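Working notes for the structure below.
A single protein chain has been omitted; all remaining protein chains appear in their positions.
Chains here go by letter, A and B, matching the order in which they are written, and residues are numbered from 1 within each.
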Amino acid sequence: MTIVNYDPRLVKTKNPYPKGPNDWKRFFSFNTDAKVIGIQYIVTALFFLLIGGLLGMLIRGELITPPSDLFDPTVYNGLYTMHGTIMLFLFLFPILSGLTNLLVPPMIGAPDMAFPKLNALAFWLVPVFSIILLLSFFVPGGPASSGWWSYPPISIQNPLGKVLNGEMLWIIAISLSGISSIIGAVNFVTTIIRMRAPGMGFFKMPIFIWTVLAAQLLQLLGLPALTGGAIMLFFDLTFGTSFFRVEGGGDPVLFQHFFWFYSHPAVYVMVLPVFGIFSELFPVYSRKPLFGYKFVAVASFGITILSLVVWVHHMFYTGTPMWMRNLFMFTTMLIAVPTGVKVFAWIATLWGGNIRLSTPMLFCLGGLFNFIFGGITGVMLATVPVDIHVGNTYFVVAHFHYIIFNTIAFGIFAAIYHWFPKFTGKMFYEGLGKVHFALTFIGATLNWLPLHWAGLLGMPRRVASYDPEFAIWNVLASVGAFILGVASIPFILNMVSSWVRGKPAPPNPWKAIGLEWLLPSPPPHENFEEDIPTVLNEPYCYGLNKPFVEDEQFYIEKSLIKH
Amino acid sequence: MNTKIRRLKKKNFSNTFIIIFAVVLNIVVSLLMGHWSYSWLPIQASEAAHYVDNLFAFETSIGTFIFLGCTGTMAWILVFNRAPKYDESNGEPLEGNLKLEIIWTIVPLILVLAISTYSTRVNYKLENLGSKIKYDFGAEVPFVEEKKVFDYGPIDVISRQWNWEFVYPNGIHSSELHLPINKRSNFRLITEDVIHSFYVPAFRLKQDIIPGSVITYSLTPTKEGVFRLRDAMFSGAYFSQNQTNVIVEPEDVFNKWIKETVKKEPQNGLNPAGRLYEKRLKNGNRGWATVKPAPDPKVNEVGSEARPHDS
Partner (left out) sequence: MLTENQNLSLNHKPGHVKHDGHNMTGFIIFLCSESIIFFAFFVGYSVLKISAPVWYPAGINGIDIKMPLINTVILVSSSFVIYFAEKYLHKKNLWGFRIIWFITMIMGSYFVYGQYVEWSELTFSLQSGAFGGMFYLLTGFHGLHVITGILLMGLMLFRSFIPDNYKGGEMGVESVSLFWHFVDVIWIILFGLIYLWQ
């Protein structure tokens, strides 16, 4: 007996936040409840997606015509630097921390995170460094304008010679973001290692937990290197040291190693939880067990380990010696193997299933489709001769937006829709969700597919103006970007109005298997409180007649009781 | 009993047929894409271009095969495995299959090995990159003995924020890069300020220029024409203006150009960023901070910004 149909009458009851004051003010306070913090993260991050998207559309507005006519080139440089920074550090990392906060404790049956106060601290650092970063728009000389890599020497040129400058605020913001992420990572890893429900061995954890663990370990191993590099950059910029300044015998390429030693693994920090989301959702909406659970789980760690030894693929043309280029080309391409294991497992999960194309599933399928494409262009970039041609062109920009927006953002949208009923207690509007998906898919494809050709033909990235032969691809891309802007309207509409006046959600609207679905919607303050279930099997046994937890019926009925 | 087996066999047969058909179709389309991919790239104007394009076509074919294989399967599932509206039953409960797992670990591994072996070979074939020597920045750029064979050079490629200057062995300074066709030319890549990148899409070649290091580099142009040379490593405010032309000429034309240019008096060379900056100052210096562009280089050959390029 795996799934029990709920009694619809029970669901009609009102379901306020149990055991916690049901008022919106707690979202604006130093609350230590992981579920509150999760929502704080997600809403903040979505706000910055809107800002980052706005900057993205300004960039596309400039690039719709070849000359640099909308902004001065200096302004353009600041815009794309801030776009990249905001999207990564103010949108993507926070929103993933948010989903992790929401999902990890309920999924492993823990009442909260291991260090709730630190958890709140990690969140409240986000508005702090966000404000610092945004303030840099208003300092004399404008914000940081040397790209999100902040490579010296341009990043330490400091044309106005002032101590307070955009670049300095940028470094401070990034360092604070790093501190926030490290606190978060310590917290997540400790929670996952120490607070799992009885019976939940490592090979009974949901895949999302596996991917979070793999991703957060990467944060712990990689981020300090970037922090070290950032400290040295800060000294060079502000105190006139010469770590990277050639005039005093420093080496600018050293910074590139520090930067990519972290920032390459960072891309897997971003994508691994999305792999987790895919692995959670495909079984639910095709009503089949996850194909090859153990392989999918272990593949995450294959990716983690490999990703620590590939960073030089961002530096193939910096004068890296031949043996190093060949070595790193090979390690980079090896990542395709564990990733392939996952991709094929998802497709096999879909195979012969009973597919239901609801909004979360559509975003997952769209995300997987785009990921295969973006992964393949990644492998092309990994081959040195091809990278030497297309490196630093729009081919790279297209590659990573195919993953970072067309896959990761898709996965995040899927997750938001899928777990929306669980954590808000309200159902969303399916129709608006589908409109959102259709517009997003069309806009994203139109935005990023054509730019591959611009890159292949040799259009460099980070240019405010370009030769007219690239115009056609850029016009298509800009139209796509504006469609993406429009696509945010149904999304915002859906989220806001569903949360305010949507239908109350039952505990398990998708008939999914997983500890979080045994909780009421929304879950009470301490999730399972005193009665933590004992896990018997991994959570994907659709149709297998394997019970998931001991006394499943007890929890199902308990979750239906009104508080 | 018998009829059931026969029906199963029939079903198996038609399944096999569909799979074979799909794989063949996929191979055909993938080969076509590989063929097609040449047209997505600029003119092949150097020795390297040919190798790079072949590698790219090879990857496009493999990539297309994998992409269509995966997404085709997904499309098939979406057409034939959709749940009817009120059907909430479970699908076939397949938990995994060891044989399949092994196959789809080994096959990508082999593909990856094939691609990396191929491109390692191309790497060794091209060997454009020579030595990279650190020197005391600000002092004289040291002379670097290039050990690899070349026919012409070394030409000093001097990059700055934001213009290019080329200095030939006989002392000519030029704002455009003239090269003799089918000769392996050697360069010393030098920057006077930040990191730049020497990138000629038609040559499929790119090399960063690192402050404090002098890098030697060789390439062989194989096609006459005018090609864009673009800075490809972001170098500050007027980065997008940091472009010039490479002119590939037959040897005799090139030699004639060398001889005639020596006689020309040095004058101000190409510096579009300088012009833009002057305009900005005239308009009240609005915009965010930037370092001042380097002054116009003094060159014997000014060249022309308006010259149409082939790619």
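Operating definition for what follows: contacts are C-beta pairs under 8 Å (C-beta built on N, C-alpha and C of every residue); 3 or more make two chains touch, one makes a residue touch a chain.
Quick caveat: nothing in here was measured; it's all calculated off a predicted structure.
Contact with the omitted chain, checked across A:P67, A:P140, A:G240 or A:P468, is made by A:G240. Checked against the full complex, the candidates A:F47, A:F115 or A:F482 give a single residue touching the omitted chain, namely A:F115. From the options A:P67, A:P127, A:P140 or A:G248, the residue with contact to the unseen chain in the full assembly is A:G248. Across the entire complex, the residue among A:F30, A:F138, A:F203 or A:F554 in touch with the chain not shown is A:F554.
Mapped onto chain A, the footprint of the missing chain covers residues 109, 114-115, 182, 185-187, 189-191, 193-195, 197-198, 220-225, 227-229, 231-232, 235-236, 239-243, 248-251, 254, 257-258, 261, 524, 528-534, 550-551, 554, 557-558, 561-563. Where chain B meets the omitted chain, the residues involved are 134-136.
Just so it is clear, only the chains that are shown with their structure count from here on.
By the touch criterion given at the top, residues 40-42, 48, 51-52, 55-56, 59-60, 63, 66-67, 70-71, 73-74, 77-78, 81-83, 87-97, 100-101, 104-105, 108-109, 111-112, 115-116, 119-120, 122-124, 126-127, 129, 132, 134, 136-138, 193-195, 197, 199, 201-202, 204-208, 210-213, 215, 228, 230-241, 243, 276, 280, 286-291, 309, 311 of chain B touch chain A in their complex.
Against chain B, the residues of chain A that register as touching in their complex are 68, 71-75, 77-78, 140-143, 145-147, 151, 153-154, 157, 159-160, 165-166, 246-247, 249, 251-253, 286-289, 291-295, 317-319, 321-322, 325-326, 329-330, 333-334, 336-337, 340-341, 343-344, 347-348, 350-357, 365, 368-369, 372-373, 376-377, 379-380, 383-386, 388-389, 391-393, 453, 456-458, 460-467, 511, 541-544.
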